[in-house]
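Here the complex is missing a single protein chain, while all its other protein chains stay put.
Right after this comes chain A.
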């Protein structure tokens, strides 16, 4: 088996093995450490020595051994201190045979809910989900997020401590809690996806792995919760967005906006799967924000050329989205779509109230959309000033270059 295949296998097995251990022993913190060690042992031994016949059992056995070693040495310390001569029986001897455990998808789900615990900051939720559910090592997560391994390791350690301090149990949350917690799970998966998707140069390889990992986890979540329309919607949204990847950067790594992308380079298989998923989900599920965003992406994907885009349909979908999840960023995108149907001045009118909203006032996206609409309206001086304001406000390098080029074009060719 190749290193890559071993890695994929380990990532798929990681949450199952962790689930077995936590269900059997409790103590999420200690079990998670033990599973990480077992995964590392497998990653070094399997490519050279071959994958064992029962890889999951192998991992459960090795992780359990680590766990009992840890407990024994702790107990030995305590025993010496209190001078108690009685030895506990070896835990390994009383543990059920590893290969009796059925694989349980429920465990993966419980882990996802646990890692996206509301007591954690979002960056901690992301790190813990990637490690405990995704099976990535601390070093891999640190590389993907461009922080030192020590920083990431602290973040994960504190996240585990906070979960234990919050008294979280390894169980499905109550029905009342579930929706709010599922919202956090979907949000974390979408963040992981975006972290991978918005990256370009530098650590490209590791970041592309993040989009792959987010899609894999969303697929797994959909397998476990087939009756949730928003889970289907998020997976569809990821697939439809990821389908643009090959076309959204030019030869020099510069960003290519949606309207100028070579649609022949879009990934047709991803688009077909995403469109089918969201179309089907909308027939039986009440529409939620992820489904509507996926539907908007699907309308874009189905246009053979940018000029053929069904803008009235997109405007209608944005109206639904603005009602479901009112948010100034939605208004911003809605304004851009309205401009395509009713003209740039109608779009600019929608933008006006956003100057008074502290979430968007001074935000580079507001300035960038305004610049684009002003350019369409033929107001070159105001458009140029807005492009430059947007370039000053962004902290993304490719985006700043793009905006500066747009501004320069308005000065140059008059």
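Annotations for the structure displayed:
Going forward, contacts are C-beta pairs under 8 Å (C-beta built on N, C-alpha and C of every residue); 3 or more make two chains touch, one makes a residue touch a chain; residues count from 1.
As a working rule, contacts and distances are computed from a predicted model.
For the chain of the complex excluded from view, the name given in UniProt is "YciI family protein" [choices: "Sugar ABC transporter substrate-binding protein", "Raffinose/stachyose/melibiose transport system permease protein", "YciI family protein" or "(4Fe-4S) cluster-containing protein"]. The missing chain, though absent from the display, is touched by one residue of A:20, A:39, A:63 or A:152; that residue is A:152. The hidden chain makes contact, of the residues A:118, A:198 or A:411, with A:198. Only one of A:11, A:117 or A:248 touches the chain withheld from this view, namely A:248. The residue from A:5, A:139 or A:258 that touches the chain not shown here is A:258.
Residues 121-124, 146-148, 150-152, 154-155, 158, 198-202, 207, 241, 244, 248, 255, 257-258, 365, 368, 394-400, 402 of chain A touch the missing chain (whole complex, contact as defined above).
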